[in-house]
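With one protein chain held back, the other chains of the complex are shown just where they sit.
For chain A:
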Amino acid sequence: MPAEARSDGRIVIVGASLAGLRAAETLRDEGFSGELTLVGEEPHPPYDRPPLTKQVLLGRVRADDVGLPRRRAVEARWKLGVRASGLDLYGKKVLLANGEQLPFDRLLIATGTRARPWPDPDAARLDGVFTVRTRDDAGRLAERFAAGPRRVLVIGAGFTGSEIASACRERGIEVTVAERGPAPLVGALGGTLGAFAARMQRAHGVDLRCGVTVTGLKGADGRLTGAELSDGGRIDADIAVIALGAVRNTEWLAGSGLAAGPRGVACDAGCRAFDMYGIVTDDIFVAGDVARFPHPLFEYQMLSLEHWGNAVAQAEVAAHNMISSGPHRRPHLTVPAFWSSQFGLNIKSIGVPTFSDQVVVAQGSPEEGRLVAVYGYRGRVTAAVSVNRAKWLEHYRRLIETAAPFPPGPGAADRPESAEPVPSDVPDPKVLSHGPTVALTGHLPDRRLTLVRPGG
């Protein structure tokens, strides 16, 4: 194929949220003049999800006021409120649930994730049981919060669950958080930050139960009344929020021949999708939460990121590569980063904290509610997490990018007296109960073990 720009033809983007919109804008910005179609399962134009568990649940912003700002006009055909149901790689067509077929020259898959549902579908249908992924979810839950529930049960203490618990406390609502792991946020940030988060939640009056699972949701007359816990305990609650992580929206690609599965759609560093044989396609691209891509800073392991910033950066690279060829294509190499606000604190992460064996509090004082924790893997810096110290992270980004030695050297301002590394206690990615916001979907090199059963 000649190395020329491909600025015409038909492009279909499946997924009309952050990644889909930013990709469409980038395509037009970079001169794509062909036919552009966006398909979105939700009826709403693209909106911003981070406020849903923050300002919307606090009642400060209405759920229908979270539309994403537009960078430019995209002159696209919008197919909203209709789900993509299949992909025909041979015929180069996207099949829609309403029977329509969309032929394409190039396709971007940006279908993202949905909330992992409660495993018992009958209990999940009880009035008072919620998940929070869409603006409709958040709008309904905010109404319930405003009505003053007796107690909210949050199941799962990842970032979503913790932010919801924080919103409850800020609104003066009693809340119980049930977490299967040893502490909140442990799946994403490991033991040290998990212990910090547990103290923070309890200090704000959260009834935090760690090391327990919810074995059943109880209802009467179709309404939730409470839940039973694995330790024999019972919680009376009129609202339960299921915050057990996300499921990647890849079912529509089953049988398509793409390398798509529960961990996402695999692609190369240039966002080009792999087919099921591991051969890279040249006309199918992936971006956002649904993508799995290799990252050189993390030993080329496949990463799946549920990060706002990654959706934007990856969409921009994918869009650029869709209309470029050969050496004009760019790799997606952004250092992963995400933030959360909860319990009056700003938490920001850079790098991949779960790609670590040790962690050290390099700056600040956890007791005084400020810190920078630096993560290392085999003697090099791989991540940093700040609490109320986001401005320091730029320095650690440089350390991550240059694979600087871990632990970082002396001399940092506000350095704690004992800055000794401890084990990072991140969970094995293979046994995660609910997705961390960064999932390593390969294997850590030093944990590539073969289990040999001793002969009988």
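We adopt the following convention: a residue touches a chain if its C-beta (ideal position, glycine included) is under 8 Å from a C-beta of that chain, and two chains touch if they have at least 3 such contacts; residues count from 1.
What we mean here is this: contacts and distances are computed from a predicted model.
Visitor: So which of "ATP-binding cassette domain-containing protein", "Cytochrome P450", "Sigma-B regulation protein RsbU (Phosphoserine phosphatase)" or "Formate dehydrogenase major subunit" is the UniProt name of the chain that got left out?
Guide: "Cytochrome P450"
Visitor: Among A:Thr26, A:Asn310, A:Gln363 or A:Thr382, exactly one should touch the missing chain; which is it?
Guide: A:Gln363
Visitor: Tell me which of A:Phe196, A:Phe355 or A:Trp392 is the one touching the absent chain.
Guide: A:Trp392
Visitor: Considering the whole complex rather than only what is displayed, give the residues of chain A touching the chain that is not shown.
Guide: Counting over the whole complex, chain A touches the hidden chain at residues 344, 362-365, 368, 370, 372, 389, 391-392, 394-395, 398, 409-415.
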